[in-house]
Each structure stands twice: as C-alpha cells, then as structure tokens.
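Excluded from the complex is one protein chain; the other protein chains are retained at their positions.
Chain nomenclature is as follows: A and B, assigned in order of appearance, with residue numbering initiated at 1 for each chain independently.
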Amino acid sequence: MSHIYFDHNATTALDNSVLEAMLPWLRAQSGNPTSRHIFGRSARDAVENARAQVAESCGAYSSQVIFTSCGTEANNFAIKGMASHKPASQILTSAIEHPCVTRPAMAMQQLGFISRQIAVDADGKVAIEKLKQQLSAPTSLVSVMLANNETGVIQDIASIADMARAAGAFMHSDAVQGLGKIPLNFTDLNVHAMTLSSHKINGPQGAAALVLDKRIDIEPLLHGGGQEKNLRSGTENVAAIVGFGAACELAAARQKSYASHTKMLRDQFESGLLNINSAVNVTMFGNKVARLANTSFFAIDNIEGETLVMALDRKSYAVASGSACSSDSTEPSHVLLAMEIDPDTARGAVRVSFGLDNTTEQVTRFLVTLKDEVLRLKQLTAIAA
Amino acid sequence: MAYSDKVLDHYENPRNVGTLDKNDPNVGTGMVGAPACGDVMKLMIKVNDAGIIEDAKFKTYGCGSAIASSSLVTEWLKGKTIDEAYAIKNSAIAEELALPPVKIHCSVLAEDAIKAAVADIKAKQLAKVSA
Partner (left out) sequence: MSASIEMPVLKDMFDENGLARDAHSADVQPIYLDYSATTPVDPRVAAKMIPYISEHFGNPASRSHPYGWTAEKAVENAREEVAKLVGADPREIVWTSGATESNNLAIKGAANFYSEKGKHIITITTEHKAVIDPVRELERQGFTATYLDPEPNGLIDLEKFKAAIRPDTVLASVMFVNNEIGVIQDITAIGNICRENGIIFHVDAAQATGKVEIDLEKLPVDLMSFCAHKTYGPKGIGALYVRRKPRIRIEAQMHGGGHERGMRSGTLATHQIVGMGEAFKLAREEMVLENSRIRKLRDKLLHGLETMEEVYVNGDLEHRVPHNLNISFNYVEGESLIMAVKGIAVSSGSACTSASLEPSYVLRALGRSDELAHSSIRFSIGRFTTEEDIDYTINLMKSKIDKLRELSPLWEMFKDGIDLSKVQWAAH
C-alpha cells in the first residue's frame, strides 16, 4: 500500500523491533504462564519482564501494572471496578471522553450510580470551576482523559486529581494518547488508576494495561482462573504483552524525539494549511492551549469532513474525520460539540495525526494535494449552491 | 518451584533409603505425618550398647523438601548419641537445606521423626531393663 499514514492517534504500525520481540512467542512452543513446567515458567518470565518495561515507561511499580486485552477493557475495569467499592453516588466523566469511559459510567446507573458529565471550555479544557461545584455532591469516581484523541488537548490531571481526592472520590485517567507523546509519570499524575494501550505506541493490538494504586480495592471485570493477582482472569496474551512491553520501552526512550519531530511536521502543516488559499476559511480546534505535538484538528468552511477524508483517501492519504469508533456515523464529533463548536463547523472536522515515520516531504506533498482537493470540493459546492 | 541445590542433591540421590529390622531391640522407629497432609516420614535408627547411633534409614512420602530433610538427618544421626540426636533442631535442617518459608514444615517433620524414633528406642531400652 502506497498510502501515507497520518492517523497515528487511531492506531500505529508495529515497530520492527517490537515484532522481533514478539515472534518467538507467536511461533515457538510457548506455554501457559500458569503452568509450572519450563514452558510455563519462561512464558511467565516474559510476561513479568514486559510488566517491568511498562512500569518503567510510566514511572510506576511493576506490581501496579495489570494487563488487559484492550484499552476499552481497562477503562471498563477501572470505572466499574473502582466505583463499585464506593456507595452509589455520582460518577463524573469529562464530556470529551471516549465512549469506553462514558458508557461504563452510564452502565453503572443500573446499580444506582448517577453518571454526570464534566463540561469543557471552548478550548477543550475541563471547566475547573464547574467541576468544583459538581464535586460538592457525593462522588465515587472522576475520570478525565490525559490527552484527547481528537484535539490532542492535554488536561491538568494532577490538579483535577487533587480536587477529586479532596472530595473523597477515586480518580482515573485514560492516558492512552499521552504515552510516548508527552512525559508520563503515574505518581506525578496523582491518579488512582490510569489506562495505557499498546497499539497506540507501535505495539500490537491485543494488550493494554490498567496501572493501579494497589492500596485501593477494585472489583474484577473478568472472574475465573485468578490471573493478574486475581484482578483479571484469563490466560495471558503472552506475545501481545511482550510486544506491549517492548513498545513501552521504545516509546519512553524516544518520547522527546517523537514530540520534537511531530511538532516540526505539525507546525509545517498548520502554517501551510492556514495559507492554503485566501478564499478558504480554516478553523483550528484546541490550538490555543497545550496539546499533543503530533495532532492537528481543523475544519474547512463548507466542506464536510467525511467528504474531504474520502477525497484525500483517493489520493492515498490516510487521515481521520473524528475518532475511529464513531467514524461510520455522520454525527458531528461529540468532543467539538462539548466545546460548543456549532454543529455545521464540527461536521467539517478533520484530524491529522503524525508519527515518527512521517517526513517533511510527505507533509509538503500532502499540502499540495490538500489544496487541490479543497479547491475542487469548493467548486463542487459552489456549483451545487 | 525453586529448590536449592542441596535439596535437589538429596532428592536425586537420597542417602540411606531403606528399613531396619523393627523387631531388633536396638532399633527405634519413628513414623510421623499423615497421607492426607501430603507427607509421611518413617525414620529408623540402630543404637549400640554405648548409646551411639550406628545406622539410620528412612522412607518418605512427601515433596522434595521432605525427602531431602529426612535424607539429611540420616546422615547427621550416624555417630551421634541419642541425646545429641534428640537435640537436633528443625532450624538447623532448614538452614542447611535453605528451605523456603513454605517448606519449613518439612524440617519440623524431620525433627519430629527423630524425636519419635528416640522415644521408641528409649521405650524399648526401658522394657529391656524392667524385664
């Protein structure tokens, strides 16, 4: 495939060194880590080594890392598992969370909890004053993502966690977009639990983790064989976990170069985008506050985001119109609606997210294609009108 | 399961496996443990008229550490007086074999087996004197 990939916030290609680390566990005689014979023990060692790598990459202890099958599972586990150890009360999730945070919070309503959203401001940052008021009601859990997958906007999690703790609530953060892109330290983040995912950092699909302060009680989501110290039953996905560990080590080692490289590309892209044509009006989202260096989220007046994405796809560029999970629906991005962007503008939203494998030349050529496509689509709309 | 080299050595090459004639007035037998608990140790000692243990044999149903503990004490017992034998402490066995905490009970069982064998020989000697 000759496609140029600018959709790194959705998923990333497996790094070769990660694949190399995984291959023996995919091909060879790999045992069940619970077995006591040599095949089992070596699989166990591989899982524990990966656990140390994950812990190291985010300033946690190995004992705090619980492996799960995907970020969705880790978020469900955190939200349902932690809240159920508190009396039924409100669960607060930010209005820009991924559905795998908001939906489990809503599911807890069956058990008497109340799921409420935390508003964000026009830049996509959590509205701290409003949150303070909300926290005056009994609260079991607060969940706010570290960095948003669409806008890339980074929240001040440590301060929000202070507020949550002062209100007697557990604090969780979905940090899947932060790992490898910004410095990440579990202790500094001040949360009780955070979610990490492998396939966002050039690791394989099939592995993720909940990093958990073990001093708190959590109810397992999966009951059974008692793996992961009874917190997550099910035979460990050894190959994927090994890959996740290797990817974490890699992500931590090159976080700085990732940030500087993608920032250079994004700056190049955004200055080009803003000067694409005097007749083209571009709206940028989240660009006035701290955001991930690799992410650019924008809309072009009178062009549907979905239409532009398809047009760019035909020209071999992979970009996104919103989060992957909602890209087959035509609803405008819930993140932009939460930022009170008007729905018509929001429907134009396109996300470009860069990775280390992208180059200046790719961005240069992309800008040319983008200009052509935008002008062509403008003309079509003009004729239609 | 991490066993020490000494445990593995005794397990692979147990010393003094076997039995002595239990009807011999100079032979004392100690059997401790129960199958349901996962270990049974049978220790036999042969004591000469000077009160010195001349021979010791064992059979053990149990884990590697239990086998090693009983094998080790048969080595230690030979040449000792029965009073010296009686003084052997489980901690010495555990230390010698570097037993992990979950296996300390094996050394306790070996100490119990010595005490039972010594008690048996003493009872036999007492019977001989009173006869």
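Keep this in mind: a residue touches a chain if its C-beta (ideal position, glycine included) is under 8 Å from a C-beta of that chain, and two chains touch if they have at least 3 such contacts.
The model shown is predicted, which means the values in this text are computed figures rather than measured ones.
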Item to complete: Based on the whole complex, identify which of A:Thr72, A:Gln155, A:Gln177 or A:Gln255 touches the chain you can't see.
Response: A:Thr72
Practice prompt. Determine which one of A:Gln117, A:Gln205 or A:Gln362 touches the chain that has been left out.
Written response: A:Gln205
Response to the item:
Listed in rising order, the chain A residues that touch the chain left out are 1, 3, 5, 7, 10-14, 16, 19, 22-23, 26-32, 34-40, 68-73, 75-76, 98-100, 103-104, 106-107, 197, 199, 204-207, 221-227, 233-240, 306, 309-310, 313, 318-321, 324-328
Fill in: chain B residues that touch the omitted chain in the full complex
1, 3, 11-12, 14, 17, 19, 31-42, 59-64, 66-67, 105, 108-109, 112, 116
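One rule holds in what follows: only the chains that are shown with their structure count from here on.
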Worksheet item: Taking each chain's centre as the mean of its CA atoms, how far is chain A from chain B in angstrom?
Response: 63
